[in-house]
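Accompanying notes for the structure given below.
A single protein chain has been omitted from the complex, and every remaining protein chain is retained in its original position.
Now for chain A:
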Amino acid sequence: MKAVKRSYYWWNKWTGYSLLILLLVATPLITILIKLFDSPGGSWSHIANTLLFGYFQNTIFLLLGVAALTFLLGVSTAWLVSNYEFPGRKYFEWLLILPLGFPGYIMAYTYVGILDYTGPIQVFLRNTFDIHFKGSLIDIMNLPGAIFILSITLFPYVFLITRSSFLQQSKTLQEASFLLGANRLKTFIKVALPMARPAIVAGIALASMEVLNDYGTVKYFGVNTFTTGIFRAWFSMGDSNTAIYLAAILMVFVFVILFLESIQRGNRQYAAVNGLQKPTARIHPTIGKKILYSGICLSIFLLSFFIPFLQLLNWVSMTWDKVVNKDFFLLIYRSFGLAAVSGLLIVVFSVIMLYALRLSPFKWVKNITKVATLGYAIPGAVIAVGIMIPFIGLDKWIYGTLFSSKTAGLFFSGTLFALVFAYIVRFMAVGYNPVEAGFQKIGIHVNEASRLLGIRSTKTLWKIDLPLIKTSLVSGIILVFVDVLKELPLTLILRPFNYQTLATKAFDMATNEMIAESSNAALIIILTGIIPIIFLNKLIEKR
């Protein structure tokens, strides 16, 4: 009897689809792993002897620093807006997500622009009071500066996920805590925080992977990490094998992060068994505290979004007439389309894989599904190569067998198909994690009840599961949307002829050291990021 049950569970169409998706998404990763068996390139010993230690040091400090700062910024603000009533609370709920729209490297350029010799602050002080500074107002082009820049662009991940977790925590538990004599703070530390832990860790894990992937900020600030090392070995030294070796070490970091995330989650189910309940009512603190809470949220918002945004607007006002034309609108249209299609596909794939997982009691299914999300941790440039190798192989095969011609060109590589495929590999984790959290939250009982009533798995998914996790689905799409809009290295390498996106345009101009001009495209990336963010917030609020 037991054996029959198992075999029923192990194979169904969901595991079938999942394996297919997994195979596709894992292709670039496998390609890179195979490349690992080539011997390391000539520069390996040089890098191992002179640079590797520094890469380790900087990467680890950067990770720890950003983890600590995003935790501080994200969790504190999430707790405030979901538990207290204070002036501006309703606005901070979405204002604090806006920094997510800022690509890290644009934030870096913008902050340097604000603080440097020709920046508004120094110009004002110089021209009005004749106060001169030697160099930058505050030197942020170093490791602490990189931690700051990356944290203020990445903390919304923690804020967003933690806040929905706080909002969905059941009232009963917190009330029980009050009844037992605990105050707000103690309830926060003993009840709310542990319950939100999977969400917080998921948020920090996302932020950490973004850190490992960042190239623009650390390069500009002269902080050498594994990612700059990969580019250095590959591009400065022309040694792709050594680069892939470094990428493999980087993957170890990722495995550690993922492993830590999964052991802390353990086998515990954090979901309330009964599904959704009314969230805790917000309390009205004293006037003094209200001002304090508003002040905290306001200063974080000013630093992480408003001030750099003003600087961008300032640059735009100086340059827009040179940059904004017919082509510029085409850029917006294309970037938007690419981002939306990728977001949708990723969420559909995530639902399929997670649903297979939901129907299967086996742990290994969970583990192999995780593989699908690894792409998030691999530098875009490495993924690009991992995709180009099999795609070009396929193209050559098609031409060889179907047309028996060698020179006609390429089918898949150099098309939008390859680009969207690359986005799916790269950003699967971004859409997958919220969907996973959603499924976890609603518990399995609703699904089991439906199945017990004789309803087939597909119908149960449509009628029961998906409506319940609608918020998570939309969060997934939106997070991917914003990420694709900002994505750079993959897009640079894989896009078809004559194909520019907002990010590549902004980057082109920034690399030519025309930062002010690049702000036009940057502004649109940020603005288009804002629209879905507001929408997302409305959706969470409805609960």
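Quick note on the criterion: a contact is a pair of C-beta atoms (placed from the backbone, for glycine too) under 8 Å apart; a residue touches a chain by one contact, two chains touch by 3 or more; residues count from 1.
Rule of thumb we're sticking to: contacts and distances are computed from a predicted model.
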Undepicted complex member, UniProt protein name, chosen from "Membrane protein", "Iron(III) transport system substrate-binding protein", "Nitrogenase protein alpha chain" or "Deferrochelatase": "Iron(III) transport system substrate-binding protein"
Residue among A:81, A:112, A:312 or A:503 that touches the chain left out of view: A:112
Among A:67, A:331 or A:388, residue touching the chain not depicted: A:388
Chain A, residues in touch with the chain not shown (by the definition above): 43, 46-47, 50-51, 112, 116-118, 122-123, 132-136, 141-142, 219-222, 224, 228, 231-232, 234-238, 240, 315, 318-319, 322, 381, 384-385, 388-389, 392, 395-396, 399, 406-411, 413-414, 492-493, 495-499, 504, 508-509, 511-514, 516-517
